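Heads up, one of the protein chains got dropped from this complex, but the rest are sitting where they should.
Going in written order, the chains are labelled A, B and C, and every chain counts its residues from 1.
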């Protein structure tokens, strides 16, 4: 039985707790969260103990830790976890600051510690199948990659204040997908942000509710990404990749397969409205990879700290351009 | 230039007039309709003359006639057209009465006259492609054929009084499709009619607004057809045919390719709401077959009077069962 | 913590074990299966004990049992579970024989024992939402209900020998859905079976690979159901219900949302090919209903033994007609 601990049991921490609980060969030993009452509820639900950071890191029977506490705590926890020789599943981003990311990578390089960065989309069945098709060269020369990622509703001012901005908070997922699918460096980048329908606090925070990025890879592939902080119609996650042999698309997953025909039209269900539900199977696959492949079988993590560095670099660049209005 | 005449310029007659007008090698010479003022309008629009029956049949330069007058006039006109050696495009049904149908067939058999029966669906691109796939044995053994045909809105009492009932008026199209696709005799037939939401006059006329038929062919294929006299969502025309190698479906054609995403759902357009618009391309193909293949090239009509007889036989049987409540 | 036991840990028993395991307020105490080695593997996986029937029924701390052993053992286990005052989740069918079903119902009627019959489709999000729409009278007068249920691949001769035939084994699910949605008695029934592409053993067992039923309810709704034992394209589960206000459809759930455009066409994924995956969420909801609503909150089961009796009656009738070729 693989014993695990979780730092931070907000909504994503609870998803991980559930996926550990469900796994036949793993158990959730312990939880740390600064919100003690929330931690207690989750601990009781999954039969885990509440422990201090020190207790967790000094317990050699705990083989892995899942870090889903606020981003500004990631670096410290990652370095301690490396020191205590535990496998690490760390939520994205590794850090908001490149210095911290590099710090983590240096510590990782000095040991054989293994860190899986939590870009869960790569574990989604549709994304996995698309990526396999690209590896099998189904598309020929790739010409254009278009990603639309739109959240269902605007986060609170409090959340946005520490989020790092739309590029580091949201578009970093899309940058990771771009790098994963294309395996190429980015040579050119243009960025546009907009706040047409945003409440004042968004602009005050130097953030955007709408963001668009157009890029060109070193090999000449054109990439376009658009993000929005809110839609009226649910969580919108689509991708298309077009090449000399054809095109692959990922469409939204609908809430159910019910269709209504009446005198107003033919009405299908809206896309699933919550990322945790949309990527439920991805989170399960991610945890299985962490437990089965990384901890039990000793395999290399599919998403490394270096991957996190590359996507953060693009996010930082895009943010700087959007704020400064000067292009690459 | 092939000279043609039309009997009856109601809505379907006008479609044919338009398709002749459009054809580079044919012209609409003349029109006969008991409604003189309607005939005048259509004649002027397409540069045709108004003539009597006698004038039309005695004019040897007219090579073909299109019969789309009321069904009770079909037999008489068909027999006169045969006598005057004209090619015939006759709207379905050939007649409401089997004796009349047989009468037409006898006259046809005595000459080399050629009659094309107007089951226009066979000329629709989707239906044609489906039929070709079946001929190429893409389905293997055919197990089940399901047809849904629903009209957008209930006809008037006056129309229903002379329509011959839902089986002879509507389902005859579906019977023709069944016979065309399967090329087999029907061994068993069960019929259900219903008038749950119908105005009184429908039942008073021994007719139905809802009709369902289940049949088995001599080769063991199960066929299910359902008809409805009205929907709230447009003209509904779907078909699926399932066999040992897979399934083929024909879906509805939508009014446009616009899709609306909002907080009520994902709303596509309703199916096209009018059979003349839905089968616009089919009617054009049908007229091209009449002019190019039958009149100019002397080929055999794709849909013969015998085909009309077979589908009428099934319609009569279904009607008798539905009225009499006694199954085959 | 609600303690539960499972009888029979074949593929469906293991789904239930997983869903109990996952539930925060329930645990799988014990397992009984005549296949001891299989039972051991499952027991170890979920931390359950292997017990005898007697041990399970005599243990008052076990509040509920899940019966997914072969159908011929259901009656005996249900009656023992009633006697030992345990809540029961019994896989369909309750029994293959009406006498046994009645026997179970009599025992249930004498106590306040609660039995949930495992027609899992009713717990599927699409089916639930469709049923709610019907309850809210979104359809007006219901005219036609069409259900297609096709399994991906033909079962072995051994399975078919004890399955009770396609009507009791497969179509019973569809009959349950019909009765649940329409809440009406069936007045007329026509049945067609076919074995065009079946191996000999199917016919030898008086069974069918293709089955179609057309029925009329007392209120005049027409129902058509078609079943097939195998497709080439996955597990096919569709439904449409048409009324005076519009139509509701349930479409298949696809394996992923990937779409491929190339010179052969626009290729979507096949429907999910396994009922346990297709109805994964339904099985979870079903277990939650059993644990949370029935055991913990003492509510009435959503699907009762009487429901099982009604659907079995229709299945028996359909089987008799298909075999005897005599209609109702």
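FYI, contacts are C-beta pairs under 8 Å (C-beta built on N, C-alpha and C of every residue); 3 or more make two chains touch, one makes a residue touch a chain.
Note that this is a predicted model, so its numbers are computed, not measured.
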Where A:45, A:128 or A:143 are the choices, the one touching the absent chain is A:143
Among the options A:63, A:120 or A:221, the absent chain makes contact with A:221
Checked against the full complex, the residue among B:133, B:163, B:230 or B:304 that touches the missing chain is B:133
Considering the complete complex, of B:144, B:252, B:285 or B:311, the missing chain is touched by B:252
In the full complex, subunit C touches the hidden chain through residues 231-233, 236, 254, 260-271
For subunit B, residues touching the missing partner are 18, 21-22, 24, 45-46, 125-126, 129-130, 133, 138, 245-253, 255-263
Against the hidden chain, subunit A presents residues 140-144, 146, 148, 150, 188, 190, 192, 194-197, 210, 212, 214, 216, 219-222, 224, 226, 228, 231-233, 236, 242, 244-247, 327
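Note that only the chains that are shown with their structure count from here on.
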Maximum distance between Cα centroids and subunit C occurs for chain B
Given over half shared residue numbers means same and under half means different, the subunit A/subunit B interface is same
Per-chain C-alpha mean nearest global C-alpha mean belongs to chain C
The distance between the C-alpha centres of subunit B and subunit C, rounded to whole Å, is 42
Subunit A touches at least 2 other chains through residues 260-263
